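Of the protein chains in this complex, all but one are displayed in their positions.
After this line comes chain A, so read on.
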Amino acid sequence: MGPLVFQRGCQTRALHSTDAEVQTVSTAVSSTQTEPQDHVTEQLLQHEEPEPPGLRDFLRQVEDRVIKELVKNARSHAFDGYQVNWEDQSQLVSCRHRLQHPSAQERSLHVTSVSWSCTGSVIACAYGRIDEGDWGTEKSHVCTWNLDRRGLNPKQPDLVIDVPTTVTALSFHPNQPSLIAGGLYTGEVVVWDTSHTQDPVMAQTGMSADSHREPVYQVDWVPLQKRGEFGVLSASSGGRVLLWTLDPDQGGFVLSAGYALVRQQVPHSSRSNYKARGSSHVGVTALALSPWDSDIFLVGSEGGLLLKCSFSSQTLAAAPSEGQSVTLRAPAVFSFRPRNSPIHSIHCSPFHRNLFLSVGTDGLAHLHSLLQTNPLLSVRVSDSYVFDVRWSPTRPLVFAAATGQGVVQIFDLGRRSLRPAATIDQGGANQAATCLAFNSQNPHLLAVGKTDGTVNIWHLSADLTEQSPRETVQLELMAREVVGLHV
């Protein structure tokens, strides 16, 4: 029997196919274009946008209630004067540390300047003596203490930098915690790098034709054109204000701009009866930068002049050229009412662009507005000299002043009476308080340097450091009391 074989086949039904052709008989051309729409029509379209569903109903529902609460709130006295204490409220001002450098104390050096680092943990102080005699040539020091370090020894600084002459000015770099700029009695400007313990001197001006010839009473870091870069501005009693930039290659300073203050070029305010006496240069004893306007700086002189100056002034200085590498310019653009005695310190308000304070040997603190010659307010700080004044970094109406009697007076301009809000008296009369600095990172701390060679770190009470709700407004009102300016 053979294998089974099946056979299958399939076939589709016959496929029908046809051919056909099409051809247009007639043609027509047509096009469309939108026309510029009218404003009116556009707005209507917007209004017809689908709004979130239920929004109108929601608002209808809550509107009345919310407005009622807002009105009640505005009229309510329920919370007047109500204060809550979140932090440990100390009502007392207490002395946290008393820092000393034994070697400086033995030689009876004064503290001439204090400065906090940008991180707020390190305090640096400069020693020296600027009273009579040959003290200026005495060797001195710059010392730093790190207050956040455990095992802080108040009698032993973390770093001591020996300096061949009295240091008259000190300022920490605003961003780099290891750099300190200093001004010396010899007129030199130095920058120390505290991270190089072997040789901390990073740059110095030396005794060149460019440098100052008289003691440098103030140094400040100034932001330069290029963001993040800073130059050093130095002012001396020789009447020069010089702007230095750091030259990283050469390890020195380059004089970038120079300003000379000469008596004849000081703008005279109409009511000033300031008589020229002595030499023609204006000995600068105080300098302040404005945190609001990078073109402005303020200068105070040993003759009592108070001047507003401009970095961009183009007027040439009428001072004899001494071979400087840059042409000296006359920066003064406005003269405030002069005082009869040297001005020791000026500070611009961190809360209002027009306000600044100045203090001097006459024992008064003057609150000035940049807009007028006469001070807005005159506060009797002390019967003796006032060496330094600083605005509080947290309270717009508060400032502290260091007096020749060794006492620091803290004033609150919000109070009706002009008596000090607090007085810090370490005791030890005949020891003047020469300099002070608020710690902007930790605003409760205030450093005060004295002629007995100590730096005291004070912890301020809460009411001196905590801003109250209406302070900025009160300060603004005070600033508007400028004669002729209508509120």
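As a working rule, a contact is a pair of C-beta atoms (placed from the backbone, for glycine too) under 8 Å apart; a residue touches a chain by one contact, two chains touch by 3 or more; residues count from 1.
Rule of thumb we're sticking to: contacts and distances are computed from a predicted model.
J.: Leaving aside the chains on screen, match the unshown one to its UniProt name from "GNB5 FLJ37457 FLJ43714 GB5", "Pyridoxal phosphate-dependent transferase", "Dynein light chain roadblock" or "Glycoprotein-N-acetylgalactosamine 3-beta-galactosyltransferase 1".
T.: Per the UniProt record, the undisplayed chain of the complex is "Dynein light chain roadblock".
J.: Which one, A:9, A:52, A:228 or A:248, makes contact with the chain that was left out?
T.: Of these options, the touching residue for the absent chain is A:52.
J.: Please identify which residue in A:16, A:65 or A:416 touches the non-displayed chain.
T.: A:65
J.: Over the whole complex, note the residues of chain A touching the chain we left out.
T.: For chain A, the residues touching the absent chain are 46-47, 49, 51-56, 58-63, 65-67, 69-71, 73-74, 76, 79, 84, 469-470.
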